[in-house]
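A single protein chain has been omitted; all remaining protein chains appear in their positions.
Here is chain A:
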Amino acid sequence: MSSLPRRIIKETQRLMQEPVPGINAIPDENNARYFHVIVTGPNDSPFEGGVFKLELFLPEDYPMSAPKVRFITKIYHPNIDRLGRICLDVLKDKWSPALQIRTILLSIQALLSAPNPDDPLANDVAELWKVNEAEAIRNAREWTQKYAVED
């Protein structure tokens, strides 16, 4: 494998030295481009109290192309599908090489606080979120308790 670009080294150092509250990203010991990520559910959201595992991978041409991020923990959210794939503009067409792992993870955290059912990835979830938000939020809470809370 080619040597790690300076940009990735810098970003990793900063993530370790000044971690973002509620977000924990640690590089894999065998692959410095692969990160084990933990995002805690934001307060006042249906995901509060949950601890969500994600994986983040920096492709070969990072930062020219966006990191690949996926939820490993099951989550009931209109912009996250059953496979944990995330519908987020900054991971797609709004990606800019000046964005960082840190900013992406912050955007994901913000997505948990403010789901956007008008730009859905999980259609059934988004549908319910639109027609019966109370029930959708109840489901999200249930899933959080069931899958994202360690006993």
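FYI, a residue touches a chain if its C-beta (ideal position, glycine included) is under 8 Å from a C-beta of that chain, and two chains touch if they have at least 3 such contacts; residues count from 1.
Just so it is clear, contacts and distances are computed from a predicted model.
K.L.:
Out of "RCC1/BLIP-II protein", "Potential E3 ubiquitin-protein ligase ariadne-2", "tRNA (guanine-N(7)-)-methyltransferase" or "Trm112p-domain-containing protein", what name does the UniProt record list for the absent chain?
P.N.:
Hidden chain identified via UniProt as "Potential E3 ubiquitin-protein ligase ariadne-2".
K.L.:
Could you please point out the chain A residues that touch the chain left off the display?
P.N.:
Residues of chain A in touch with the missing chain: 5-7, 9-11, 61, 63-65, 90, 94, 96-99, 103.
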